[in-house]
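Let's turn to chain A:
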Amino acid sequence: MTAAALIEAQGVSKIFPGRGVFRRGRPVQAVRAVDLAIGRGEAVGVVGESGSGKSTLGRLLLGLIPASEGRIRFDGEPLDRGSRAAWRRLRRRMQIVFQDPFGSLDPRRRIGAQIADALVIHGLVPAAERSARVGALLRQVGLEPAHATRFPHEFSGGQRQRIGIARALAAEPDFLVADEPVSALDVSIQAQIIALLDDLRLRLGLTLLFISHDLHVVRHLCDRVVVMYLGRVMEEGPVREVFEAPAHPYTRALLSATPRLDAARRARRILLPGDPPSPSDPPSGCVFRTRCAHARPACAETVPALERHGAATRVACIRRDALD
Partner candidate 1 sequence: MTPTRRSLLAAGAALPFLGAVPARAQRQPGVLRFGLSSFPPSIQPWVNTGTAAATVKLLIYRGLVSFAPDGTLRGELAESWQNENPTTWVFRLRENAVFQNGDRVTSEDIRWNLEQMAAERSTAFYRGQAQRIARIETPDARTVRLVTMEPMVTLPLWFANYHMMMVSPRSPTGAGSLPIGAGPFVLKGQERGVSLDLEPFDRYYKPGLPKLRGVRMIAYADENLRVAALQAGDVDLIEYVPWQAMASIEADPKLRLDAADGPFMYLTFNTTRPHLGDARVRRAIAHAIRREDIVKAAFFGRGSPLEGLPIPPGSPLFDAELATGWRYDPDRARALLAEAGVPNGFSTNILSTAQYGMHKDTAEVVQQHLAAVGIQAELRLPDWATRVTLGNRGQFDISVMGTTTENNDPDGLTNLIDGSLPASYIRSIGLRVPRIEELLAAGRAEFDEAKRRAIYTEMQRIALAEAPIVGLAWRSQGYAMVPEVRGFKALAGALNFFSGITLEETTIG
Partner candidate 2 sequence: MRRLAIPGALVAAIVLVALAAPILGLPDPVQQDIAQRLSGPTAGSPLGRDEFGRDVLSRLIWGARASLTVAFASAAIACALGTLLGLLGGWFRGLGELLALRSMDIVLCFPPILLALLVVTLLGPGSGTLILVLAILFLPGFVRVTYAEVLSARSHDYVEAVRALGAGPLRILIVTVLPNVAGPILVQLSLAVAAAVVLESGLSFLGLGVVPPEPSWGLMIRGARATMAQAPLLLLWPCAVLTFTILAMNLLCDALRDWVDPRTASAVRLRAIDRVLPGLLPPARADAVLQVDRLTVEIDTPAGVIRPVDDVSFAVRAGETVAIVGESGSGKSLTAASVMGLLPPAARIAQGAALLDGTDLLRLDEAALRRLRGGAMAMVFQDPMSSLNPVHRTGDQVAEAILAHRPMPRAAARREAVGLFRRVGIADPERRANAFPHEMSGGMRQRVMIAMAIANNPRLLIADEPTTALDVTVQAQILDLLADLRRETGMALVFITHNLGVVAEIADRVVVMYAGQVVEQGETEAVFARPLHPYTRALLAAVPEGDEKPAGIPGVVPPPHALPPGCRFAPRCPHAAPACEAAAPSLESYDGRLVRCVRVAAWLRETASA
């Protein structure tokens, strides 16, 4: 898989300096020692709760923020070096769709102009053909070309999310990061957007990183899922395998905590105690141990490595075999 990887991260960490008026807060360890490779055309889901570092990982992979440690290569090229021109060329090939459908569009510009930004910046389409191209993009995401002259506030949340996707697609990217694109939407609209992304992915051969806090959303869209907790990867593997047989106690808790329509599944709920620790003061050893029902003193000793478990899954838990 690594050979064909479009994007590859090795030992990537991100530490944000602490902030505060009176005393400098401790540095926030948002992402720690993450290895991840995404193949061409692959869709990878990143799942975790707030503070798990999943959005930071997405921005690291896009090169929007520099990594504190580790290396990221996109199509073989390192992300952190290169001339302005090379950087811009790379930029075009990687795009992002945001969570907040209200904050991600410039309220003061017509949506057509915003979608056309990529065309202008990268000189993709001659000026005369731009409006036609914008129209085509709008149609591609299920809107009308006539909508191009409207302002963002004239659209509903779901429509804005479609516009956001059209803007990202305008650059003709190879790699798309969707950062919780459906979390703010009603369930009925959420399903529409997932279907749209799924459809686009197949038609355009997009490589997709889909960030979500809901495992179930990932299930229908992604090939592979990465479960993160407090900046570290807990479990990683093919969607089906992780769903059928979650190996990490955190994955299990996450799956079981999601409210279910199906009453039968509800009975086996694993209730995690307390709140996640602060990313600026993570526990030693396994970061999950403070909330884990299966934690042993040994869990505090070493940071568990991601190791093969089951057919294609990798799990970071020293007790993975004992728990089966």
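Quick note on selection: all candidates are chains of the complex that A comes from, given by their letters.
We take it that a residue touches a chain if its C-beta (ideal position, glycine included) is under 8 Å from a C-beta of that chain, and two chains touch if they have at least 3 such contacts; residues count from 1.
Keep in mind it's a predicted model, so treat the numbers as computed, not measured.
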Just to confirm the interface: in this complex, chain A touches which of 1 or 2?
2
Which positions of chain A touch candidate 2 when the two form their complex?
49-50, 62, 64, 84, 87-88, 90-92, 94-96, 98-100, 103-109, 114, 117-118, 121-122, 153, 156-159, 164, 167-168, 171, 186-195, 213-214, 216-217, 219-220, 253-254, 257-263, 266, 269, 271-272, 274-276
